[in-house]
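Just below is one structure, and these are the notes that go with it.
Note that this complex is displayed minus one protein chain, with the remaining chains in position.
Per-chain numbering from 1; labels A and B assigned in written order.
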Amino acid sequence: MRKTSRAVAALLAVAALVVAACGGSDDDKTSSSGSAKTSSNKPVTINWWHIANNDPLKTIWKNAATQYMAAHPNVKIKITVLENEAFKAKLTTNMQAGKPPDIFQSWGGGTLKEQADAGLVKDITEPTKPWISTLNDAGVGLYKIGDKQYGIPYNLGLVGVWYNKKLFKKAGIDGPPTSWNEFLGDIQKLKSAGITPIAVGEKDKWPGMFWWANLSLRVAGKDAMAKAATDGGTFTQPGFVEAGNQLKKLIALKPFQQGFLASPWDGAGGEAATVGNGRAAMDLMGQWAPSTFAANTKDKKGLGKNAGWFPFPTVDGGAGQPGEQFGGGDGFAIGRDAPPETVDFAKFLVSPAVANKGGASGAILPVAKGTESSVTDPNMKAVLDARGKASFVQLYLDQAYAPAVGQAVNDAVQQLFAGKASAEQVSKKIADAAKAG
Amino acid sequence: MATADTTIARRRPGATGRRVRRIGARTLLYVVAWIAAIATLVPILYAILGGFRDTGQLSTNPVALPDPWVFSNYTGILKSSTFWHQVWNSTLIALVSTALTVPVAALAAFVFARFAFRGREVFYTIFTLGLLFPVAIAILPIFIMVRNLGLLDNPLGVALPQAAFGLPMTIIILRPFFHSIPSDLQDAAAIDGCGPFRFFVRILLPLSRPVLATVSVLAIVGSWNAFLLPLVVLTDSGGWTLPLGVTNYSQQYTTDTAKVLAFTTLSMVPALIFYAFAERQLIRGLTSGAVKG
Partner (left out) sequence: MPPRPVRPTASVPAGQAVPPSRLAEPVSVQVDKRRRGPGPRDRQRARRSRVARKWVAIGLFLLPALALYCLLVVAPIFQAFHYSGYKWNGLSSPTNFVGLDNFKRAFQDDVFRGALKHNGIIIALSLAVQLPFALGIAWILNQRLKGRALLRVLFFAPFVLSEVVAAVVWSLMLQPKGLADHTLDAAGLHSVIHDWLADPSIVLYSVFIVVSWKYFGFHMVLYLAGLQQIPKELEEAAAIDGATTRQIFRYVTLPLLGPTIRISVFLSIIGAIQLFDLVWVMTGGGPVDASNTMAVYMINHGFKRFEFGYASAVAVIMLMISLVIALTYQRFVLRRDIQGALTTQGR
């Protein structure tokens, strides 16, 4: 049986090579298919996997592809749209089989690094050099491993605190807090007014990780966090432990909604639903928060004009600087076997022509310099503003670090939220996972 | 059989008393059955009704009747050709998968049940291994195998592995049933010049209709709800099955729960219809009883 399958595989490999060389599509026609017009360039197929499975971004992408194909008749773009989790699972099997798509969704960081180490993504430093500086630097940095560029960003946002202005007023809070102590004081005020201060969807684990990560950034500082990516032992240093203790202090105030350990981010009973329906005052979340709030309210308006945003407070005595922010975004990585036209297509996707549409629709915070004006919503503008001022953006930890470590962070922090671990234990668990993974 | 219990039974109460007790017992059975049925149904009703609300309603008030009744979830799905495409794909794959699993497994179960040979239990154990092994970890090698066979984006690429993994359960269930068919029948058939294969097709299979219907239903339902295997084998969304289709209502940061509920309620219907139909086979099997003393 094995011999047969190997023979079949060999045959298929040869056939695949022939097909690829002739740039045919997935059916067995080997020569140029009907869509190829007379052009000096050979017909080329680009396989594009993205995760915008809903509008408006889904249509924006589709139109972009159509536009590009019209301008480049020899290029055929095959789009596969997948939901987030399905995409991750499917990408894994394709990667394992050595068959990565040509251009695909990527969050950069540790996962991209593993893909680069395995030689499954293309080094595009050279082809992108002429125009990469037109994109937001922090964003570009997320897709750089060492000195080499393996992808480009199309969306970059920050995580900050979304708050309900009406509830703040009710609790007698004048304005958003800027320091951690002020923040803790505001929590007390909200509790006295009978308002749930914070919603967190700790079932999903990453919402809680946001708290720990932001505190670590403020207390331990960005250099420590970068060092921790390669040296797991860094997690046990005093900076991280102190961050954990501060988080413990917050948790001890019992500021969260009932049943938060089983509450997801999205969906009925989730973090977004709680905040969107005015049942909690604050939410530490990324720029997608308002749209999720809206989806979870009956009138689809979410907090509307009541919504405000402020960056995560600074911690006195911490190593972190105000300009250092926590966030992340989306981008595209280029697969190992991608034809050269793919990079050009990627460039088109993040160019103002397409990015402005994305920004206007509220789907993304575009990264090409000069596209910021397409964003109109005042809260989004606030995020964009903070992003512009940011000297450094720390990527979400479950993306920044190797997947094994990132997940360990999520798991350990959940233990902290459940009162089952101390800050030291949390640090140790993460360090151990870094060693074992 | 009737031992000391006969003394108790001999104290026969009056005929009327016994009839009253029988009606009482019958009513009790009805009551218990229907209470259990309703309790079983509640979550499903919740899903059906949830499809008539929208996600905002569900988040605002998880426990309430639809207000207003949102029909667009259901109608939108029923009108979309994508949905019907996916129904077709799911049906095709489920039928092919079952058409492979049941006959192949029946042949094997027959051998295990009615032949004796050295190494029989070893082979049987090898088959049960498939049951003991989680498909999810096997998915990486399976994907490579399917790819090597050139069956990516092909319904067979899903049906074949599903059939292979369905074999253990089916064989395990069929074997005792095949064994309980008395060997007198097989001996008699052999006298009449009927070899094992004809015995299998002409006598054993018809007699095993209840259990064959059972394993067919299990195979179809298993295939109907499968997610991971179709996900990795089928890339072109034209070939997607229903479980893949439902992911269209989820995104990176948010899920349209109401549409998910509507979609999955509709997906459940074909499988339930099939079960209701197969049900009658199960009942018919009773009257054409294999074993009359």
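Operating definition for what follows: a contact is a pair of C-beta atoms (placed from the backbone, for glycine too) under 8 Å apart; a residue touches a chain by one contact, two chains touch by 3 or more.
Everything numeric here is computed off the predicted structure, so don't read it as measured data.
Listed residues A:K203, A:K222, A:K347 or A:R387: the one in touch with the omitted chain is A:K203.
The residue touching the chain not shown here, chosen from A:T80, A:N306 or A:Q415, is A:Q415. Where chain B meets the missing chain, the touching residues are 1-2, 5-6, 8-10, 25-26, 29-30, 32-34, 36-37, 40-44, 46-47, 50, 58, 62-63, 100, 103-105, 107-108, 110-111, 113-117, 121, 123-134, 136-138, 140-142, 145, 160-161, 163-165, 167, 169, 171-173, 175-177, 179-180, 182-184, 186-188, 190-191, 195-197, 200, 210-211, 213-214, 217-218, 221, 224-225, 227, 243, 246, 257, 260-261, 264-265, 267-268, 271-272, 275-276, 279-280, 282-283, 285-286, 289-293. Seen from chain A, the chain kept out of the figure touches residues 1-2, 5, 88-89, 92, 95-96, 98, 111, 114-115, 117-120, 202-205, 258-264, 267-269, 402-404, 406-408, 411, 414-415, 418, 420, 436-437.
One rule holds in what follows: only the chains that are shown with their structure count from here on.
Across the interface of their complex, chain B is touched by residues 5-6, 8-9, 12, 26, 51-54, 80-86, 89-90, 92-94, 96-97, 99, 265-270, 272-273, 276-277, 286, 288, 291-292, 295-300 of chain A.
Chain B contributes residues 54-60, 62, 139-140, 143-145, 147-150, 153, 228, 231-232, 235-237, 244, 247-248, 250-257 to its touches with chain A in the complex.
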